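One chain of protein is taken out of this complex; the other chains stay put.
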Amino acid sequence: MKILYFAWLRQRVGAGEETVDLPDDVRDVAGLIDWLKSRGPNYREALRDTSAIRVAVNQEFASLNAAVAAGDEVALFPPMTGG
Amino acid sequence: MKILYFAWLRQRVGAGEETVDLPDDVRDVAGLIDWLKSRGPNYREALRDTSAIRVAVNQEFASLNAAVAAGDEVALFPPMTGG
Amino acid sequence: MTVRVQREDFDVGAEIAALAGGRTDIGGIATFLGLVRDTAGGERIAAMTLEHYPGMTEKMLGEIEAEAHSRWPLDASLIIHRYGRLEPGDRIVLVVTASAHRKAALDSCEFLIDWLKTRAPFWKLEETDAGAQWVSARKSDDAAAARWEEVPDPKPKAAE
Partner (left out) sequence: MTVRVQREDFDVGAEIAALAGGRTDIGGIATFLGLVRDTAGGERIAAMTLEHYPGMTEKMLGEIEAEAHSRWPLDASLIIHRYGRLEPGDRIVLVVTASAHRKAALDSCEFLIDWLKTRAPFWKLEETDAGAQWVSARKSDDAAAARWEEVPDPKPKAAE
C-alpha cells in the first residue's frame, strides 16, 4: 500500500510518501491509522487527533470506516486551505 | 430649456436635442410633455404613451410631476437597456 | 473608483492589472465582462449600436459605483461601458471589483452589473434580418436589480 502525507502531517511523520506491507487485520482507514501509530512516536504525534485528519483512498475522499486493501493509495492530510 | 431625446424617442421626434422657450404655464414634466405634443404630429406620436417614457431633469431621474423651469436640461427616453 | 464611457475597445487583463497595481492588501478581484451575442429572442443579430446620454451616463455610473463602495468593503473598482456600433463577440461592458474578501468582491460585482443594466442611460439598437430594432427593457433585468433594493448586510457574510 502507498501512503501519502501532506502539510503538517507530512512534517510530523517526517516523510511525504511511503510504501508499506499492510498487516492482514487492517481492513479500514481507522485500522490503518491505529497500525501506523504503533510504528513510532512520530506517527503517534502526527495521528493523535483523528478529528483533524482528512483521508483520501485512491484519490477520493473517504471516511475513517472506509475499506482499504493492499493495492490502494491512501492519503492523510489536514483540512484543505486552497483558493 | 434644453430638451434631449434618446433612442426611438429621438427617431420619432426627428431630433436629438432642441432648445425651447418654455410657456409660463408649464411647471412640471407632465405639463412639458403635453405642451410638446401640441407642437406637431411627430411629438404626438413620440410622446403618446407616457408609461413607456423615462425622464431626467438636470441628469437626475425624475417623475412626471417633477418641477421644471426655464434653465433646466430635460431628457426624455425609453427604459434603459445597457450592460 | 473609476468610470469610463468610451467608443474604444478595452484590454481586460491590463485593466485588472492596473486595478491591483502592486497592492498587496487585495485578496480577490471579481470581474464581469459582457459581450455582444449573435442572437436575441431567437433572432440573428448582425450588430448593435449603443446610444447613451453623455454626461448623465458617467454621473449615474459614478453614483452606482459609490453605492457599491458604501455597501461593501472594496479596495478598488472599475466600470467601463462602450457605446457606438458593436458586432457579435465584441466587448461591451467591464465591471471589476477588488476587496480583501472574496464574497465582497463577488457580490459587489453582481450588484454593479445588475444596477447598470437598469439605471445607466444606454439604449441598444439591434440590426436583425427584419431590420433595426430597439431592444426592450427586460422584466428579468428589473427583477435582478430590484433584489438589491433591500438594505443588505454592510459586511460580507463570510469574513475572510
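Letters are used for the chains, namely A, B and C, taken in the order the chains are written, and counting of residues starts over at 1 for each.
Heads up, the rule we're going with is that a residue touches a chain if its C-beta (ideal position, glycine included) is under 8 Å from a C-beta of that chain, and two chains touch if they have at least 3 such contacts.
Remember, it's a predicted structure, so these values are computed and weren't measured experimentally.
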Omitted chain touches shown chains A, C
Which residue from C:L61, C:L74, C:A105 or C:L125 sits in contact with the chain not drawn here? C:A105
Over the whole complex, note the residues of chain A touching the chain we left out. 4, 6-8, 10, 56, 59, 75, 77-83
Could you please point out the chain C residues that touch the chain left off the display? 11-14, 16-17, 20, 22-39, 88-89, 100, 102-103, 105-106, 109-110, 113, 138, 140-141, 143-144, 157-160
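We adopt the following convention: only the chains that are shown with their structure count from here on.
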Which whole number of Å gives the spacing of the CA centres of chain A and chain B? 74
Quick check: how many Å separate the C-alpha centres of chain B and chain C? 27
Chain C: which residues touch two or more other chains? none
Listed in rising order, chain B residues that touch 2 or more other chains are none
